[in-house]
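A short worksheet on the structure shown next.
Just one protein chain is left out here, and the rest sit where they should.
In this document, chain identifiers A, B, C, D and E correspond to the written order of the chains, with residue numbering beginning at 1 in each.
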Amino acid sequence: MNVVVQNIERADPDVVTALGVCGVATVHEAQGRKGLLASYMRPIYSGTSVGASAITISAAPRDNWMLHVAIEQVQAGDVLVLAVTSPTDAGYFGDLLATSAQARGCVGLIIDAGVRDVRDLQAMDFPVWSKAICAQGTVKETLGSVNVPIVCAGAQIDPGDVIVADDDGVCVVRREEAADVLAKAHARLANEEQKRARLADGELGLDMYDMRERLAEKGLKYV
Amino acid sequence: MNVVVQNIERADPDVVTALGVCGVATVHEAQGRKGLLASYMRPIYSGTSVGASAITISAAPRDNWMLHVAIEQVQAGDVLVLAVTSPTDAGYFGDLLATSAQARGCVGLIIDAGVRDVRDLQAMDFPVWSKAICAQGTVKETLGSVNVPIVCAGAQIDPGDVIVADDDGVCVVRREEAADVLAKAHARLANEEQKRARLADGELGLDMYDMRERLAEKGLKYV
Amino acid sequence: MNVVVQNIERADPDVVTALGVCGVATVHEAQGRKGLLASYMRPIYSGTSVGASAITISAAPRDNWMLHVAIEQVQAGDVLVLAVTSPTDAGYFGDLLATSAQARGCVGLIIDAGVRDVRDLQAMDFPVWSKAICAQGTVKETLGSVNVPIVCAGAQIDPGDVIVADDDGVCVVRREEAADVLAKAHARLANEEQKRARLADGELGLDMYDMRERLAEKGLKYV
Amino acid sequence: MNVVVQNIERADPDVVTALGVCGVATVHEAQGRKGLLASYMRPIYSGTSVGASAITISAAPRDNWMLHVAIEQVQAGDVLVLAVTSPTDAGYFGDLLATSAQARGCVGLIIDAGVRDVRDLQAMDFPVWSKAICAQGTVKETLGSVNVPIVCAGAQIDPGDVIVADDDGVCVVRREEAADVLAKAHARLANEEQKRARLADGELGLDMYDMRERLAEKGLKYV
Amino acid sequence: MNVVVQNIERADPDVVTALGVCGVATVHEAQGRKGLLASYMRPIYSGTSVGASAITISAAPRDNWMLHVAIEQVQAGDVLVLAVTSPTDAGYFGDLLATSAQARGCVGLIIDAGVRDVRDLQAMDFPVWSKAICAQGTVKETLGSVNVPIVCAGAQIDPGDVIVADDDGVCVVRREEAADVLAKAHARLANEEQKRARLADGELGLDMYDMRERLAEKGLKYV
Partner (left out) sequence: MNVVVQNIERADPDVVTALGVCGVATVHEAQGRKGLLASYMRPIYSGTSVGASAITISAAPRDNWMLHVAIEQVQAGDVLVLAVTSPTDAGYFGDLLATSAQARGCVGLIIDAGVRDVRDLQAMDFPVWSKAICAQGTVKETLGSVNVPIVCAGAQIDPGDVIVADDDGVCVVRREEAADVLAKAHARLANEEQKRARLADGELGLDMYDMRERLAEKGLKYV
């Protein structure tokens, strides 16, 4: 059955934004190395980042009808996340849909398929992480669903989960774990700041992390 | 038999240029979604676009001899389009060939293989769409043909056909259909401009395209 | 047996630097078209180049322990070159390791696996050529070796060999052949400069290289 | 947190077996074209099929420790289904593990990674669907979980779900939908049997499915 | 415009059959190394071969409607050849369509997409060369064309062209060149038979082909 779930819960907006600032690598570590989407998900232009609540879309291959349906469900600060039921590189999304989504407050798109009009999207400052860039268009024939659990690029994403994306890729944080993950991410960043200063001064990781003894125990020989 | 066809017909230069301005996604739609090259054909640097008449080249794998032959056939506003008879990533083209081609008025290269000297090519403002970037050089041993029909990255291209290329990929327009496709592309752009304004104002695609009734008929449920 | 070789020979630093200036395509040609790494090795951001002596690392899949060991062996002007014993896209290297490496004078990383924190690495001006960008972290469980012969992205690399890398990819020059290859590369560049001027003036490669007769002999027909 | 869930519910064994007899293509259609694993999941030898209840495993990359843990949870008629938290082709499974699994009644393995000893596995009549065949071994260092929900080759699989696999690939059926899907699959097979007889007699699908009018309406021209 | 061309010319049936007996490698060589489809086109089971006249199909992605249309155009000894307008692995063809095609005398399928029911197809002795095996089904929504020129797996194929396929892949022979190519293929086979006997007796290719002098001229050194 194809459904549109209209009321979803979101995490605290300040937490969502703050997770985006932490970045993918830090957030992924902070939550125990889970939630990473496949590494073929790449930004269509570099230098952008997003922390946002997921509006999820399950779409048929080469059919972008549900994107129109999903945009109505967007609130300011949301990101569209589209999974397909069969692999395709077709271009589901271009500048018109981006104009519509941006007008509703949407801050980006994560799509396990293709997009087009990529220069326009960059000019609009509308970030996209996708599997492909492809001008091949889509149809509007087959229903899908909006705001149901999906599997996107190998990761399970529920509506309202937090999406963190930057030049390193895309990561999902469970909505109910967002505040906890943020705390861990902040602790991690503070800890890294100290380490960075010591490493920049020339201290070796071998010493800072006390690795020499364990390396010797495992049998590493210096010759 | 290996031939060089010296006199080819081209489309009206104003039409060719105007198609380039319309862009790949628009032109591909305007001509009924045909003529797109495979999505692995990517620009070696972003932000460029081309509308140009094709000088076609059928080349042996890892043999760039025919590029020298083809450059003699170039007129101002032409683009070189190279297909290989067996797949290869070898670098057929670099800054010397680009210098020669540019001196003859060539405005770019479409190649279903590799190129090299990519930083020099960017500095020269010579755009290339290719399957690969690879420093591996080629030989000059085996004949091919110039200005014969080719299949490049999955699309059939005849000499004098119009090539449109930008950050979305590469599309071919039949020479004899160029004016007609341009008219349809312009109509499409005008139509999109109106839609863009309405969508930017917050109107939903669901309403603008009258989709709600058909979605309900197909069984979409809002919960 | 896992070893760290502490004293390696390097080529003359001036030769190493000068090879980097020549660039990958020229150096690869100058040494008889050998030493090129697989074309999937791409810079994480464009516009950089490196000429440097290799500190080689053989690492277990998804285990970056040996990077810490290797950094101690770095001298100013060295580049880290990491091969894995089984394919992986995991992110072995990020901004902390780059800070440490840069503090020791390391000028870049060549890695047949993944990296992360790519925006930070670009901000630090620390160039990397890698197979993947991936936020997935690694462990520190299994020993590898440092400064032993490795096969990286299909090319054999010995410690102290010269690495040349730019937007065209990555090439290795045997340490003992470095001076000879540099001489050949310089000769090639001088020769190309003359050719470039003639081609820019509109002279055809067909004439400059005396190709017409051989093409006719092989049977090329102009129609 | 890493857990082993010891008591899971399974579908009716007769239903599970019968779904396997129906085959992947039929079951996938019968349940509305959902649940198909990625098409890179291939049998290591052809001519086998499975209908079985899933013991799910979430494993670290190149670490097969959890397979030993999972085998203790196997009941007769179960199939092991292993997902990895980062992509790898390493060989997690060979003839010793197969011997152990088979002794517990396990009827096969679905693994989004590699296996080895494939000739032995064929001789044992132990079917496997995998992403790769690779002799590279694994370690036993990092915990995972058993009988938790996983995403394997792009499909979500819960413990106790029904796995159907044959030469066409692998499909998952939700445990609670198994009986319903089986009824639909049987209806579909009965219906197909009639169609097959008519088609074998030379009747055209165009006539049997009454397609001619709709094709004409859409504009198909016979010339 | 979508059309079905009902009357196509075919090559002499005896020539078509005889080309199939010669096999792909021989035919490809005999016609000057042209017409080979991409090497990702593989038989779904090994040990089969085909020489047949092409009924060509241009189909929309994930839409198998035109297969039903095409089967009406089949004559005994024809092979269906399907190209898609955008890449897809979906399973266009299974045992029901094969039953219908076989009833009309169709001897096989060449498809630049996926198929399913592969064990049934093998049991029916209906050979298929495809890009993928995938149980994902298709729809019947979008028109295509039958018996128009297509580009399939990188090769141009006109209706009535001769398809030769075996375990080495798939090759197309222009209809009007079929008799000439067959003569060259037979000459080649006769010539190979003599060579095979000499090589089986232990004579070296170096001697049989008089290679030693040319190798020495090029500079090969024996050490």
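Operating definition for what follows: contacts are C-beta pairs under 8 Å (C-beta built on N, C-alpha and C of every residue); 3 or more make two chains touch, one makes a residue touch a chain.
Not measured: the values here are computed from a predicted model.
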For the chain not depicted, the shown chains it touches: B, C, D, E
Residue of C:107, C:133 or C:155 touching the missing chain in the full complex: C:155
Sole contact to the chain not displayed, among B:13, B:61 or B:149: B:61
Chain not shown: contacting residue from D:5, D:189 or D:211: D:5
For chain B, the residues touching the chain missing from this view: 61-62, 86-90, 136, 139, 141-142
Positions on chain D contacted by the hidden chain, ascending: 1-6, 45, 65, 68-69, 71-72, 89, 91, 94-97, 99-100, 102-104, 114, 116-119, 132-137, 140, 143
Touching residues (missing chain, whole complex) on chain C: 33-34, 36, 38-39, 85-87, 149, 151, 154-156
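Definition applied: only the chains that are shown with their structure count from here on.
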When chain B is superposed on chain C by its C-alpha atoms, the rotation angle in degrees, nearest 5: 120
For chain B paired with chain D, centre-to-centre distance based on mean C-alpha positions, whole Å: 42
For chain B, residues contacting two or more additional chains: 33, 36, 39
Contact graph of the chains (line, ring, star, complete, other): other
Chains touching one another, given as label pairs in label order: A-B, A-C, A-D, A-E, B-C, B-E, C-D, D-E
